[in-house]
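Have a look at the structure below, then the notes.
Excluded from the complex is one protein chain; the other protein chains are retained at their positions.
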Amino acid sequence: MGQALAFYTLAAFILGFGVLVITARNTVHSIMFLVADFLFIAALYAFQGAPFVAVIQVVVYAGGIVVLYLFVVMLVDLKRPPEAHQDRRRRGRLGMVVSLVVLAELVAIAAYKYVSPGAGLPAARPLEPDNVAQVGMLLYTDYLVPFELASMLLLVAMVGAIVLARREL
Amino acid sequence: MIDLLVIPLIKIVIVLTGVLITVMYLVLLERKVQAWVQTRLGPMRVGPHGVLQPVADVLKLFVKEDITPVRADKSVFMLAPIIVLVPALVALAVIPFGDTVSIFGKPVPLYIADLNIGLLYVVAVASIGVYGIILAGWSSNSKYPLLGGLRSSAQLISYELAVTLTFVSVVLASGSLSMVDIITAQKTNGVWFAFVQPVALFIYTVAALAETNRAPFDLPEAEQELVAGFHTEYSGMRFALFFLAEYANMIVVSAIATTLFFGGWLRPFPNVTMLWFLDYVPSWMWFVVKTFLVLYLFLWIRATLPRYRYDQLMRIGWKLLIPLAIANIIVTAAVKVALSY
Partner (left out) sequence: MIPITPVHYMVLSAALFITGVIGVMVRRNIIVILMSIELMLNAVNINLVAFSNLWQNAIGQVFVIFVVCVAAAEAAVGLGIILAFYRNKETVNIDEMTLMRW
């Protein structure tokens, strides 16, 4: 009961802030809603018994990536809002319809696969409490090569970002 | 019920009140220390030797007019001081203030929560405070706050890396992310991590000064260049919130330094039985004393060193502290592996 209440509250906040992110007129407001959204998603992870992922979510997403967005918004000081003058060519409505169709499809697949009789799923239960050590163990043994590749990816991205942000391009 | 709800609530209330009162008197202590260093007397008028000065300051801030700039983004402008203050207070939740004490025969641990990932929690919470500063600068819709906010957030992000890297080397030495376990590890090893990790301590001290925007790294509020930085347009209680956040942050970083490097609530020489009489001092008292010594270091440095230039600040952060911290981690790990054979 308490679990269901917590889930629905978190889900409502996550979706609500998600919608606010894409509807806010002001980009800075949009970014603030994004941060709030990420914090609630982190809470959802913690609620699911994944504390390490929750902290990574806050440190990397809320504390790192979104600050980067905020910086760029401050640097590209917008004299005219990019969406002030709309041209008729934008296919916003079509996009909305297509997206909703895809959503219906995804939900239908999930429902068909798992709610159909005989496929009763166990209630979501968290992993054993000390899964931080487990994650670390997996990361540095079975997934060592992907881990090194990820570090390489970050290095390349860093060099790329520095080159792109240089004054004379 | 009592264990789950009442005791934590009481602890939270005590910690918050304690921190707020400490902040009030920290401000007075800072003015006094500055004055003594410059052979002045400092505040002397309100109460004997100025001990009521903080009360007068708070009263003044309460009755001041609260001004919002006309072109400001009102909602963000009101939200920003809160975003700065809350992380500073929330970070206190995982700091162990003392050994387990028994009250009416009931063992009560002197921390609000002992998280398995306590140190990561501190990092995560600290990374949220940046938003308050940058949003305060932006929402004021004025050029000095914007510049101050951008500077400040760039500084915080840069030095956060150095702080986190020193945490990694301490975690390597202790083998745990939990604050309580880190203190226990210092007890079983019989040595403060300040002596095991002197490089980490040095980096942490410098980076903590920068993280809390203290002199010599108080670039965001460099008066000569930026008036007052990101909080130029704030007044009254909202300004007081920024002020409170700055000092609360100082207390948090000092408390973390105490926990990680100076044995937290352990008495000096915890394994020397000859000094048994030191056990009569309650453990939280040791914690408070150590934290205040670290805080005093902050005030002392402010009175001693001139401000760095912005490019110097960035150079120290990226080209000195971070490589040094990484080298420290590698050396620590190598030594640890070598010792385990």
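By letter and in written order, the chains are A and B; residue numbering begins at 1 in each of them.
The rule is simple: a contact is a pair of C-beta atoms (placed from the backbone, for glycine too) under 8 Å apart; a residue touches a chain by one contact, two chains touch by 3 or more.
Keep in mind it's a predicted model, so treat the numbers as computed, not measured.
J.: Taking the complete complex into account, tell me which visible chains touch the one left out.
T.: For the complete complex, the undisplayed chain touches A.
J.: Considering the entire assembly, which residues of chain A contact the chain that has been omitted?
T.: On the chain A side, contact with the omitted chain comes from 1, 3-4, 7, 11, 14-15, 18-19, 21-22, 27, 30-31, 34, 37-38, 41, 44-45, 48-50, 52-53, 56-57, 60-61, 64-66, 68-69, 71-73, 75-76, 78-79, 81-83, 86-87, 89-92, 94-96, 98-100, 102-103, 106-107, 110-111, 114-115, 121-127, 131, 134-135, 138-139, 143, 146, 150, 153-154, 156-158, 160-165, 169.
Here is the rule we use: only the chains that are shown with their structure count from here on.
J.: How many angstrom between the C-alpha centroids of chain B and chain A?
T.: Each chain's C-alpha centroid was found; their separation is 30 Å.
J.: Could you please specify the touching residues of chain B with respect to chain A in the complex?
T.: It is residues 73, 76, 79, 115-117, 120-121, 123-125, 127-128, 130-131, 134-135, 138, 146, 150, 153-154, 157, 160, 177 of chain B that touch chain A.
J.: Going by the contact rule set out above, which residues of chain A touch chain B in the complex?
T.: Chain A reaches chain B through residues 26, 28-29, 32, 35, 39, 42, 51-52, 55, 58-59, 62-64, 67, 70-71, 74, 129-130, 132.
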